[in-house]
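Shown here: the complex without one of its protein chains, the others still in place.
Here the chain labels run A, B, C, D and E in written order, and each chain numbers its own residues starting at 1.
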Amino acid sequence: MTNYKLNDKDFKQINERSLFGFQLGWNYERMQASGYLYHILPQLRKIYGDGTPELKEMMETHTQFFNTSNFFNTIITGIDLAVEEEQGIKGKETVAGMKAGLMGSFAAIGDSIFAALIPAIFGAIAASMAKQGNPIGIFIWIAAQIVVDVFRWVQLKIAYKEGVNLVTTMQHTLNALTDAASLMGVFMVGALVATMINVKFAWAPVVGTVPLNIQNNLDMILPRILPALICGFVYWMLGKKGMTSTKAIFIVLVLAIALGALGIIAKA
Amino acid sequence: MTNYKLNDKDFKQINERSLFGFQLGWNYERMQASGYLYHILPQLRKIYGDGTPELKEMMETHTQFFNTSNFFNTIITGIDLAVEEEQGIKGKETVAGMKAGLMGSFAAIGDSIFAALIPAIFGAIAASMAKQGNPIGIFIWIAAQIVVDVFRWVQLKIAYKEGVNLVTTMQHTLNALTDAASLMGVFMVGALVATMINVKFAWAPVVGTVPLNIQNNLDMILPRILPALICGFVYWMLGKKGMTSTKAIFIVLVLAIALGALGIIAKA
Amino acid sequence: MTNYKLNDKDFKQINERSLFGFQLGWNYERMQASGYLYHILPQLRKIYGDGTPELKEMMETHTQFFNTSNFFNTIITGIDLAVEEEQGIKGKETVAGMKAGLMGSFAAIGDSIFAALIPAIFGAIAASMAKQGNPIGIFIWIAAQIVVDVFRWVQLKIAYKEGVNLVTTMQHTLNALTDAASLMGVFMVGALVATMINVKFAWAPVVGTVPLNIQNNLDMILPRILPALICGFVYWMLGKKGMTSTKAIFIVLVLAIALGALGIIAKA
Amino acid sequence: MIAWWQIVLLTLYAGYQILDELQIYSSMSAPVFAGFFAGLVMGDMKTGLTIGAAMQLTVLGVGTFGGASKIDANSGTLLAVAFSVGTGMDPNQAITALGVPVAALMIYTDILARFSNTFFAHRIDAQVEKFNYKGIERYFVAGALPWALSRMIPVGLGLALGGGVVNTIVAYINGPLKWLGDGLSVAGAVLPAVGFAILLRYLPVRKHIAYLLLGFTITSLLTTLFGSIQNIGTALAAAPKVAAGLGSFNGLSMLAIALIGLALAIIAYNNSTSQPAPAAAASTKQADSSDEGEITDDEL
Amino acid sequence: MIAWWQIVLLTLYAGYQILDELQIYSSMSAPVFAGFFAGLVMGDMKTGLTIGAAMQLTVLGVGTFGGASKIDANSGTLLAVAFSVGTGMDPNQAITALGVPVAALMIYTDILARFSNTFFAHRIDAQVEKFNYKGIERYFVAGALPWALSRMIPVGLGLALGGGVVNTIVAYINGPLKWLGDGLSVAGAVLPAVGFAILLRYLPVRKHIAYLLLGFTITSLLTTLFGSIQNIGTALAAAPKVAAGLGSFNGLSMLAIALIGLALAIIAYNNSTSQPAPAAAASTKQADSSDEGEITDDEL
Partner (left out) sequence: MIAWWQIVLLTLYAGYQILDELQIYSSMSAPVFAGFFAGLVMGDMKTGLTIGAAMQLTVLGVGTFGGASKIDANSGTLLAVAFSVGTGMDPNQAITALGVPVAALMIYTDILARFSNTFFAHRIDAQVEKFNYKGIERYFVAGALPWALSRMIPVGLGLALGGGVVNTIVAYINGPLKWLGDGLSVAGAVLPAVGFAILLRYLPVRKHIAYLLLGFTITSLLTTLFGSIQNIGTALAAAPKVAAGLGSFNGLSMLAIALIGLALAIIAYNNSTSQPAPAAAASTKQADSSDEGEITDDEL
């Protein structure tokens, strides 16, 4: 048991450093390591005392490789500090193991919720409104991110109090949440395909004497079937080995320019 | 074992008295007590015999406080009579306990299904048709209540036969039913909010030289968003301490008159 | 253990005979019996040897009554041959029992999926497109049947490998599949009732001085309610004892001609 | 103005409806029916339905629980319809200027009725001692009187004597207080929001928030579509050559929407009954969540 | 009238289709395909599709179960299309006046085919005794003959000789019996109701009643909307200046509706496979409920 007990001012400081400074030092060698040290440095100094060998040892520990989702990182921080406050330098191994053990799963789940799904859903709403000249959707997204940041803010203290148990109790809810969010993501992609890919068949081969309106025939079968087919094609292409999203963008660019220039497809 | 066995004519008589006379004597002191006595009086007389001390004792028992949903009351009656018929005066404690024990839960579940949900759903349909000058919805509701009354009619005999077991077996089905009905109720409220609150923003502040059509801008974001906001506001207000529905009606009345008179909102 | 081991050429031959020749010999006396013998005759000859008494005994066994869904028959075939190949003539009782035991359930499930549901769903789509003069739906159905035939093709070998276990493991999936398919079937019938029964009330009784537009009044309550009522009436009629679908068709024919001739209903 | 036989019929109905509501609950005791009935009696069904519908929506889902008195929208409807037709008052204004205030005032006569029946309860006790079965039954059935009178007296008096007051009100809101008249119309359109909100308070809205969203969104999209088409149809009437080819266009059918809601409810019901254990857990949860929605009721 | 080569082609197809249905089931044995094929042969695909579609809907979901004979809508379609195009008979009348009666009569030739094959079964028994493998196979494949002829003979004869009768019918329903002609058209529009109702009898409709409601309600709302817009579009064609700016409007896509149904089915499938135990219980229930839907079939 060390002598220092974290208080609300500490949590505030850690959260501010996390929200505004966690990834400034990101680099290929140790990724978020220096950010991790930085955002708890004042607290480490209070726990171990300035200039002590324990402090140096722990500072060195926290400059080791670290990488997780920066939307979940303070959960790890909370658990870490609860241990260090309780056990001091004796908790070093525990802390190092816990950090390495948890960072992977939080990276995966955090990225899929906060770096893929939420930006996809709100980005889609914002973009579809922006397309009609309406900036409101942009502010809706900003509002949503404020909610997210509140969430990032509160988790530190919860994690500090609950300790490692939290991880197991959270698991099920998080899974259900991710699942529901991805369901909505998939639904929205379907909706976006139906509204945001505005191309049509311009090619009208003359059969007998009348031009065949291919687009209208497709519309009769299923409205917006062409966008669905295009998106399906790109999806299939992305599954090919060695394909990257940047490559895919350029392939589609070239194909679309060609088909557009030849008058086969046109803007709807 | 008493000498009398209830027959179908008895059930018919009890049901008639229940459907047409159960709450005539309702009063603050003992609520439905006299109704309870009244609706089984002929049967009590047959079971115990006219003028016997047992009859008087049971009549006195049944004038004690009683209150439950008048859509479920004969379930309690059925169980009661099965006991009295079997055990006679020896069943007095059982009967009194059972009545007191069950009346509360049947009040809660009966009120939520028959006094809130069903009137809400069918009232909504009837009102929305009536608004267009069409009385058909009123007859649909009457038809629905006939179905409900058939249900009230049959439950007596079932309860008499199944006895107390019924309560436990019914529990799960009733819960599921209440849940489904309230789901539909919630859905319908959503639908009604979208159609039945016909107000719009009339206020069009002049920005630069052109008046800003606020209503049309809201429509672009989400049609019928104003009714949703109004209803949300009243919902929130009803959550305030000390607020009653009557108070809420008058507050909304005054606010609407004011905003209407000022030309900020108008009938759509 | 017999000396012959089935190979891919055998499976191909059995499947071809099954797909193109299983029911040619169908008759009231033994139904698919001769088809069963025919489609495995070459393999029986290889397993038991031409002209042996074992071969004759098994040929006689396989001309006994047999009847199942011709979409699932080769599952039984696969299990049968696995047993015969392993045990030879000693497996005769097993094989006869297994055939009799499984043919009933596969008839039921196979008929409901492949003879009722799939034709209903794709037939409905094809017909509704054909009604607008568009033959595309017909080709969609043909494509779907090709998928079905692939399924019929592969099941033989799977059944041969898995043996009787297959039946139990398949059960749950098949049930879920049948259930989902019938859900879709029911949904589609609802949709078809709403679009494909194009009649309206032509009768407009004069009330006071103005003719009452009954059809428009019905439309206000619920669009397409007349088709729903007609279909409900036929459904109810089909539930009557002794009613067959052919009889029902003629009753509806006569009723519709009469009501049409009287000007009560008309084509929409 | 209102004829004597109209006053009689409406007063009789006012007595009938409270007994119906207490017992058989045929829904002929609902505001929308009251409006329908009063409209027929007054010779203007449409006005009756309009006012009845608005009053119904305003008290949607307000039941009488545990003997709590509630705002009596039925009686309010009767007076609003009678005077709206009788004096030519705008129906929307009649709702807010007459229907709602009357409905609120009648809470007091309801309390009176519930009170006076205590008297009969004690008479019954006495008859029990005497084994006087007929007496028990007579005193019980007599309870119908206070109930019926608690509605018939105020409604009858209101109809007979209220004309002058109402005429004055009408004169004012069509004259010097026109702004108030306009405001009252708007208020009539807003009032259903209260009924919906009250109802939501009684329903497990958190649990079923998804269905609130679905109901609202589906309906708002469809009603916009149906409305736009009606709008176009009406506008095209100005071009007779074109309009000739058009049928008539109806608004969104609320019955259709209710059927969708019913379908969703059935699906949820089947889901929950097909899984014994977890459903039980869910139902206790629901019981909790509906508690949370409770609101203090209207004993004033 | 109908040319000899058209008779030949249609008769050959009549033989082909029953073999297809018995074996590979390519759906080229379905009434809608029969209508398509006959339409092409007769040089009027549209009429073929119209009649084929109506006949398809009339027998929707009527399969052949346990060897029961069913109404032969394919052959009925062939004759209805041929004579409708050949004699200019109204397609809707051809469905009811020709298609359905022919289809019903053909039940008897189906029974004949199933009967005569008993003969070959006994020949096969004899060949088994002689180890005559070729013989077994020959007599088995010979079963194709009764099957094919059971359709080819009536269809061929009907096409070749029926012209006179059909002409008389057409003359009557366009002349003295015009009321019958009108009635036949209406009946053609009503008949699909039978197909749908039969199908519902085979489906677990009680279990899935929610989806029946959803399918009906969603479709009826959307088809009304799409129809109204088409209606307006058509009416506006009378105003060329306005119509210039309009695109073309299509009806509701049934494929879209089917996709919605498919999505709901997938969701239900996933739900039931993700909960092993209760799903098993549910499935037995379903088996029961589908029993209940059974109807006595068409052996006449």
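Keep this in mind: a residue touches a chain if its C-beta (ideal position, glycine included) is under 8 Å from a C-beta of that chain, and two chains touch if they have at least 3 such contacts.
The model shown is predicted, which means the values in this text are computed figures rather than measured ones.
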*Name every displayed chain that the left-out chain is in contact with.*
A, B, D, E
*Hidden partner chain, touching residue among A:L19, A:A96, A:V164 or A:I214*: A:L19
*Go through subunit D and note every residue touching the omitted chain.*
207, 209-211, 213-214, 216-218, 220-221, 225, 228-229, 231-232, 234-236, 238-239, 271, 275, 278-279, 281-282
*Mind pulling the subunit B residues that touch the left-out chain?*
216, 219-223
*Mind pulling the subunit E residues that touch the left-out chain?*
222, 225-226, 229, 232-233, 236, 239, 241-247, 249, 252-253, 256, 259-260, 262-264, 266-267, 270-271, 274-276
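The definition used in the following text is that only the chains that are shown with their structure count from here on.
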*Both-way neighbours, i.e. chains that touch subunit D and touch subunit C*: B, E
_Angular offset of subunit B relative to subunit C [C-alpha, multiple of 5 degrees]_ = 120
*For subunit A and subunit B, what's the span in angstrom between their mean Cα positions?*
48
*Considering subunit B alone, which of its residues make contact with at least two other chains?*
129, 132, 134
_Overlap residues in subunit E, where contacts from two or more other chains coincide_ = 209, 211, 213-214, 216-218, 220-221, 251, 255, 279, 282
